[in-house]
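For reference, the structure is listed below as structure tokens.
Let's look at subunit A:
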Amino acid sequence: MGGHLNINHLFFLGHGALWTIGLSMIALVGGGIAGFVIALARISPLKSVRIASGAYVQLIQGTPLLVILFLGYFGLAAIGFSVSPLAAAGASLTLYVAAYLGEIWRGCIESVPKPQWEAAEGLALSRTQRMIKVILPQAVRIATPPTVGFMVQIVKNTSLASVVGFVELMRSGQIVNNSLFEPFMVYAIIAVVYFAMCYPLSLLSQRLERRMGRGRLTLAPA
Partner candidate 1 sequence: MRQDVGIVFQSYNLFPHLTIEQNIALAPCSVKRMAAAQAKELARKVLAQVGLEEKLHAYPEQLSGGQQQRAAIARSLAMQPKVMLFDEITSALDPELTGEVLKVIEQLAADGMTMVMVTHEMGFAKGIADRIVFMHRGKVHETGPASILTSPTTPELTQFVGTGNLKS
Partner candidate 2 sequence: MGIQLDFPAVLERWPSFLGGAVLTLELALFATVFGALLGTLAAVGRGAHRAVIARACKIYVEAIRNTPLLVQIFLVYFGLASLGLKLSAFTVAVAALTINVGAYTAEIMRAGFEAIPRGQIEAAEGLALSRFQIYWHIILLPAVERVYPALTSQFVLLMLASSVCSQISAEELTAVANYIQSDTYRAFETYIIIAVLYIILSLVMRAGFWGLGLVLFPRRRRLGTPL
């Protein structure tokens, strides 16, 4: 029974780690684009748009990512839409990330000082011009530290894709463990690899935050 950790195992784990990065990228890009739309919708002049986007955020933020994943994989399959684990994980993470990034970015847009909005209005810029030329460039600066901080959450949350069978780092660890039967050691290695990916992002986020001179609390879904 069992065996020893060998180079093949490490190679397999490395492959899983690459997919963790890949899935994180998919979630960041997909969730970023959708989240940007959500952020703008949340401050739309149209009430119905504000209510719809607000409801979306509330729904997603009130549901565990794991349940969204199950719904996207097992749920869709049960009603006749079979999707691959990658598609299910990518789509679920995108939906999830969009709600959180949307809220973070809305806060950043709204925290651009009021006089800036008024000044832009005084210059007779249209609403779109005001957004693109005046507000967003400043909001991007404010948004950078919390966004980098949220990337840590994205990387960690990709581990949930393992439960629908997508072979990223966590799942590759489980597979390696199935041949080694050394769960504590294997998961400790996995933890170290996650830490190596996340900690630099955390540090970067803290450093950016300090440079901006504002100690703000960013919430972190575990």
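Note that a residue touches a chain if its C-beta (ideal position, glycine included) is under 8 Å from a C-beta of that chain, and two chains touch if they have at least 3 such contacts; residues count from 1.
Candidate selection criterion: all candidates are chains of the complex that A comes from, given by their letters.
These numbers were taken from a predicted model, which means no experiment stands behind them.
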Pick the one that touches subunit A in this complex: which of 1 or 2 is it?
2
Contacting residues of subunit A [partner candidate 2, same complex]
58-59, 61-68, 70-71, 74-80, 152, 156-157, 159-160, 162-163, 170, 183-184, 187-188, 190-191, 194-195, 198-199, 202, 215, 217, 219-222
